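The block that comes next holds chain A.
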Amino acid sequence: MNSLFEIIAFLLIGSLTLGAAVAAVGLRDTVHCGLSLAVVFVGVAGLYLLLDAEFIGFIQLLVYVGAVAVLVMFVILITRPEDGVIQQPDRRRQKLPGALIAAGIFLVTYGAIMQSPSLRRDVPEPAALSIRAVGEALVSGHLLPLMAIGVLLTTALIGAALFAMEGEDGK
Partner candidate 1 sequence: MIGLPLFLILSTMLFSLGLFAVLTRRSAILLLIGVELMLAAANLNFIAFWRFGPNPAAMTGALFVLFSIAVAAAEAAVGLSLILVIYRHLRSTNPKEVNSLHG
Partner candidate 2 sequence: MKQPLILPGLGILKGMAVTARNMIGSYYGRKRLHTISYPEERLALPENSRNFPFLVYDGDDPEGGLRCTACRMCEKECPPQVIYIKPERDENGKLTKHPTVFDIDLNACMSCQICVEVCPFESIKMDSAFEYAAYEHFESLVLHKSDLAKSNTYYHGIKPTEATAVDANLEAERQRKAEAAAKKEAALKAKQAAAAANAAAKETPPTSDTDASD
């Protein structure tokens, strides 16, 4: 059903995201980790576009790549974590349990995905996510969460500023 373009696009963006995610986790230089996190966000935004959720894709691009990635970079610069540099001999052994747990979870979910019957159904035609519909839903059906998010964001903003503030009042 999908045209050739879509398949190529999915493979390309999927591999980009996974590659960047592996880099974000594995690289030694923390600044490179931060940047590959930004690339992961761009990749995920691309995946949203593939799933016809344009609006969400651009919001993700705007919020994550624009702000969160830069924020992570700032903090990496300020605190200069020398995480991967000191290479104790037992580093390899210490990583093993983490890797095992992560692989275990992956295999379990993979198994679940493969057997679940609901995935056999055919692919419904793409329902374009129209902005007007999202807007109306936000304001009418989901007004409370919208307001709650507003309050949460302002408190988070002020809280974060107070925490990080130098000088005499912010301890």
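We adopt the following convention: a contact is a pair of C-beta atoms (placed from the backbone, for glycine too) under 8 Å apart; a residue touches a chain by one contact, two chains touch by 3 or more; residues count from 1.
The candidates were selected such that all candidates are chains of the complex that A comes from, given by their letters.
Fair warning: this is a prediction, and the values are worked out from it, not measured in the lab.
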item: In-complex contact partner of chain A, selected from candidates 1 or 2; value: 1
item: Interface residues, chain A side, partner candidate 1 - complex; value: 1-2, 6-7, 10, 14, 17-18, 21-22, 24-25, 30, 33-34, 37, 40-41, 44, 47-48, 50-53, 55-56, 59-60, 63-64, 67-68, 71-72, 74-76, 78-79, 81, 83, 94-95, 97-99, 101-103, 105-106, 109-110, 113-114, 119, 123-124, 126-127, 129, 133-134, 137-138, 142, 145, 149, 152-153, 156-157, 159-161, 163-164
